[in-house]
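Complex shown without one protein chain; remaining protein chains in place.
The chains carry the letters A and B, assigned in the order they are written, with residues numbered from 1 in each.
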Amino acid sequence: MAPDTFMDLIGVWLAAVLSLCVFSFLFRDNILYRLTEAVFVGGSVGIGIVLTFWNGFYPKLVVPFQKFIAAVAQQPAQRWVWAAYMLLSLCLGVLFLSRFSRKQAWLSRFPMAYLIGLGTGMGIPLGIQTFIFEQTKATLIPLVVFQGELVQWAQINWIATLGNTSLVVGVLCVLYYFFFSFKKTDLFSRATSRLGVAYLMLGFGASFGYTVMARISLLTGRIDFLKEDWILGSLRYFGW
Amino acid sequence: MRAKLPMLICMVTGALLLLQFFVPHPFVQDTLLEWISNSAMIVGVFALAIGLASLLHMHGNKIKRRLPGWGFSVITLVTAAFVATIGLLKPAWGPTVAREQYVQCEPDLHGSIRTTRVVRVVHTLFGFDPQSSTTNVLIGAAIMPVRANRTPLYSWYFTYVHSALVSTTFCLLAFYMLTAAYRAMRIKSWEAALLMVAAVIVIIGQVPADQFVPLGHINGVSTFEWLKQLIMDYPNSAAKRSIIIGVALGGLATGIKILTGIERPYLGGGD
Partner (left out) sequence: MSARILAAIWRNYYRQIIYALLFGVILYASFYRGKITLRVSDMTLGVFNAVEAVPQQRARKIRTLEQELQTLRARQAGSTEVALVAAKLVRARHHSNGVILVSFDFAPDVSPELTPMAEAVVRHAFARGIRVVGIAAASAQGAPLAKTILENCAQNPRGLYPEQLSGTHYVYLGNRPDMFNTLMQMGKDMHATYETDYGGRALAGMPFMRGIKTFHDVDYLVVITGYVGVPETWMQIANTKYKAMIGMGMTAVSISGYMPYLQSKQITGLLPGLRGAAEYEIALGEPNVAVRRMVAQLFAHALVVFFIVVGNIEYLVRRRYGA
């Protein structure tokens, strides 16, 4: 994004100033940050309106109905049913707007129920297959792993064996930990839950470790922009 | 009627979608799916509009009642109106109608296709440029404008204002993460110790620290990288897999309750 035209240069300087205004929040809440935040929220809403119209209303409502109306005489009977169904969907969608009226807000239950029904109906079988069956299948792994194809006890791959065993034990212990339907007072229950917690802590620690990299990547990108595109880019634009 | 009809709609639509997986007839697999998908997109678009309208309503209310900070709400609404206008009306003039690149494809002497790029840089500042409305045009595999901007003002705003603000707001998290690491990662219990050890191993394992500090090797791989991969492959995978299965089972139970009408989350509309 290094500037090569005058308006790009203005843009890069504006972006840099806005970035520094946002960074100023690190020291203290101040008017510059609040102004920038107001512009950010307003811009996001504006962009949301534009995207909702051009990516949603226009291709899915305006264009199909324009086409249908233009060719209305040649449509077979099935397309009339299709048009009626789309009109019904449009009416259902418009019912969402009833949320702004206190007396008529109950009308928004219909489109909400429609969307929830669709999502649930589609999601249940796919969810079972993707998240339960496949993950359970991946947990049914050999607890003892051999280095070759033959079962030769002298050739156990110890790292893989310990790993697989710990994976299966870990899945069962964590699932057991999340089972709150009965009190866990006996030694076995408490020990299993504790082991489950240990696995969870290792998992969350790994998540935190990766989160550090993710956050720093974002900051690195921003500092790159300030250094390469703003300062060095501006100097290059003026021929230095 | 107000409670029973939505419940009926939910059950019927859910059942129709479940049919997809059990009825291989082309009408169910193709036509019904297409109708339902299109219909859901149309209804869903209004749901997006509700979110935006609520935000505008909230800021409008703040201005009307002169609540603290109403001045900033004015700026918010003005910016929203400006961006929505330039995005919806797509004015042909604007600051970035300045650059067009053409790729010219023509056979050379040996018969293979040679591409040359012609770059035309025109500085405009809110001037009308009739070329700004051209899109990619293929004329017998010859000249083809590669980057013609149809929404110059909106694109300029998006690139230099919106993207900058979004990126910078999110990168503040890096600073907060570091202070959190300093303040909160304390060995207060064995669980916290485990979490911290795993975090430190993964943090060091991700970067080529062994290039600067000798950290040893296991199986030809840097020690911390090997340990990191071990943590990711086994205890982390075990924990996350259990969470995935648990959440999926919970979701399945909730889904069945919704489809059978035991749970009715859509009844939040009020009477």
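Keep in mind that, in the parts below, a residue touches a chain if its C-beta (ideal position, glycine included) is under 8 Å from a C-beta of that chain, and two chains touch if they have at least 3 such contacts.
None of the values given here were measured: they were computed from a predicted structure.
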Touch partners, limited to displayed chains, of the chain removed from view: A, B
Omitted-chain contact residue, chosen from B:50, B:63, B:185 or B:249: B:185
Touching residues (missing chain, whole complex) on chain B: 30, 33-34, 36-38, 40-41, 44-45, 48, 101, 103, 105, 115, 117, 135-136, 138, 141, 144, 146-147, 155, 158-159, 162-163, 166-167, 169-171, 174-175, 177-179, 181-183, 185-188, 196, 199-200, 203-204, 206-209, 211-212, 221-222, 225, 229, 232-233, 236-237, 240-241, 243-244
Chain A residues touching the omitted chain (full complex): 26-27, 47, 51-52, 55-56, 59-60, 63, 119, 122-123, 126-127, 129-131, 134-135, 137-138, 203, 206-207, 210-224, 227
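Quick note on the criterion: only the chains that are shown with their structure count from here on.
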Where chain A and chain B are represented by their mean Cα positions, the distance between them in whole Å: 7
Touch list for chain A against partner chain B, complex: 1, 4-8, 10-12, 14-16, 18-19, 22-23, 25-26, 34-50, 52-54, 56-57, 60-61, 64, 82, 85-86, 88-90, 92-94, 96-100, 102, 105-118, 120-125, 127-128, 131-132, 135-136, 138-139, 163, 166-171, 173-175, 178, 196-213, 215-216, 218-219, 221-222, 225
Residues of chain B that touch chain A when the two form their complex: 2, 5-7, 9-18, 20-21, 35-36, 38-53, 55-57, 69, 72-73, 75-84, 87-88, 95-96, 98-99, 121, 123, 125, 154, 156-175, 177, 181, 191-192, 194-203, 205-206, 228, 230-249, 251-252, 255-256, 258-259, 265-271
